[in-house]
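With one protein chain held back, the other chains of the complex are shown just where they sit.
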Amino acid sequence: MTILARRRSIIPGFGITLGYTLLVLGLVVLIPLSAVFLKSAGMGWEAFADVAFSRRAWAAYRLSFGASLLAASINLVFGLTTAWVLVRYEFAGKRVVSALVDLPFALPTAVAGIALTALYAGNGLIGQYLEPWGVQVAFTPLGVVVALVFIGLPFVVRTVEPVLQDLGADVEEAAASLGASRWQTFGKVIFPAILPALLTGFALAFARAVGEYGSVIFIAGNMPLESEIAPLLIVIQLEQYNYEGATAIAVVMLVASFALLFAINLLQAWSRRRMA
Amino acid sequence: MSSSTTESRLVRRLLIGIALAFLSFNLLLPLFAVFSEALREGWQGYQAAIIEPDALAAIRLTLLAAAIAVPFNIVFGVCAAWAIARFEFPGKSLLITLIDLPFSVSPVIAGLIYVLLFGAHGWFGPWLDEHDIQIVFAVPGIVLATIFVTFPFVARELIPLMQEQGNDEEEAALSLGASGWQTFWRVTLPNIRWGLLYGVLLCNARAMGEFGAVSVVSGHIRGLTNTMPLHVEILYNEYNFIAAFAVASLLALLALVTLVAKSLLEWRFGRKAVAGH
Partner (left out) sequence: MTVSVHHITKRFGAFTALDDVSLDARPGEFLALLGPSGSGKTTLLRVMAGLEFPDAGAVLFDHVDVTNARAAERRVGFVFQHYALFRHMTVAENIAFGLKVKKPVERPSPEAIAARVRDLLGLIQLEHLGGRYPSQLSGGQRQRVALARALAVGPRVLLLDEPFGALDAKVRKDLRRWLRQIHDETGVTSVFVTHDQEEALELADRVVVMNHGRIEQVGEPAEIYDHPASAFVADFIGEANRLEVTVRHGRVFFAGVDLGPADGHGDGPAILYARPHDFVITDVGAGAIPAVRRSHRRLGARHRILLSLGDSGATVEVETLGPLDDGDVCHLAIQRWDLFPA
């Protein structure tokens, strides 16, 4: 195939650039990742299941996936609202707001983690108003959701924004001229058109949240069975030099991540077909 | 947008209000908290926390890791984009997916894989031990983990950009007698420089701010293997909040600079962020 590609193009460098790409990809990403699977394969099913599906691990998965699902859902609603407002309306400071949306991409997760903890702790800027109502956010599973909402927002906004932008005004005008109310136009014309992008953004936010560590560990209570996320469980196993245990949990997480990645790719293919 | 395809003024105001309230709570307040906590006891305490030797060591290590990881990923990203955007070959979309893979892996697992390879009980552990080379719980491990988590940034900015630009200009240069290198330096690079800068910006922000992956491979040795985010964690866990937020505020400043530079690039060149960073 190398020869084929060379023959079709007069541009040089195919062999060397592709070769270097594959070499580095293999050394930095693929071989190290495969180490996880090879290591766990050597464990035997019993030993693997003992750690990977222990009561504590199940609780951690439940929290990681449950909180991620909840956070991604919240971001679905507010991310769509934000994208809509940024694309459709004019208001003072719009450019600043638009830049700010990317803050979670740029702000180190540990910084986000301690800042959110400071805000939501019982004596914090927000926590002090929640405390009297008996609502505890910091050091509870609710805190995990707060942190995951923070890091997930830009995924939804930045996926939906371009699709909303490309949606021709004439399609909405067509709906209006056919007698559709604004709500009907949104529900039957706009929403179905942006649905694939919306789901993609949701899946990206969810996938990121499931693996998130830095922003969560400060605000979560990290109590086993209660407020301990799956990535933290891996770290705890490592700190106890239980490499096999860490690997087993990592395999479960990786399989889930890859399944999500596969789903995201399908969604994006669907989205492209829709917009064709 | 014509008047028949927008909402009533009330609905518009309401939606803008909801979005702004949510963003203020979710983004602005945490940012504000970092700086207000850092300056809680005035400028003096802030300064002291930053010029303290361990903090300076952490800053140096963070800069060092970024200074190695970013150029490494620039070379990789340009090579990958060249191969993928300029040539047709089977398995191309699989290759793009594989390059993006590190984004879907939990940072903790990104650290774990290097422990499994180079740790004392890892595949190469005994061999490394024999030759007295330390990778995990030392600087090389931190650099490796940083490279892993920032791996896709440059490539994923350049691939769509170069695909969009097509081969015309390169072919013109080559037909005029330019060599491959000359074509790259004089034609390709000037065309992709802003996209490259954009990717580098995001790559650098993540490299300096990475926490989970680095935390697993670092060993947390004060003054030796602590990066800035790790130093923040240690200070925080020691209840030294002022110092923790002071160092965190430096990272927050870096984030703000990144956002401003990114917006300027987008504003000048009409580029939009690719979701999924």
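Each chain carries a letter (A and B) given by its place in the written order, and its residues are counted from 1.
Keep this in mind: a contact is a pair of C-beta atoms (placed from the backbone, for glycine too) under 8 Å apart; a residue touches a chain by one contact, two chains touch by 3 or more.
Remember, predicted model here, so these are calculated numbers, not experimental data.
Here the missing chain is touched by one residue of A:L30, A:A47, A:L69 or A:V189, and it is A:V189. Listed residues A:A121, A:A138, A:A175 or A:M253: the one in touch with the omitted chain is A:A175. Not every partner is drawn; the one left out touches subunit A at residues 168, 170-171, 173-181, 184, 188-189, 192-193, 273-276.
Just so we're on the same page, only the chains that are shown with their structure count from here on.
One finds 16 Å separating the Cα centroids of subunit A and subunit B.
Within the complex, the subunit A residues that touch subunit B are 1-2, 4-5, 8-14, 16-18, 20-22, 24-25, 28-33, 35-36, 39, 78, 81-82, 84-86, 88-89, 91, 95, 97-112, 114-116, 118-119, 124-126, 149-150, 153-155, 158-159, 161-162, 169, 172-173, 176, 182, 185, 200-201, 204, 207, 210-214, 218, 231-232, 234-235, 238, 241, 243, 246-247, 250, 253-254, 257-258, 260-261, 265. On subunit B, the positions that touch subunit A within their shared complex are 1-2, 4-7, 12, 15-16, 18-20, 22-23, 25-31, 33-34, 37, 76, 79-80, 82-84, 86-90, 95, 97-99, 101-102, 104-109, 112-117, 119, 121-123, 144, 147-148, 151, 167, 170-171, 174-175, 180, 183-184, 202, 205, 208-212, 215-216, 228-230, 232-233, 236, 241, 244-245, 248, 251-252, 254-256, 258-260, 262-263, 267, 272-277.
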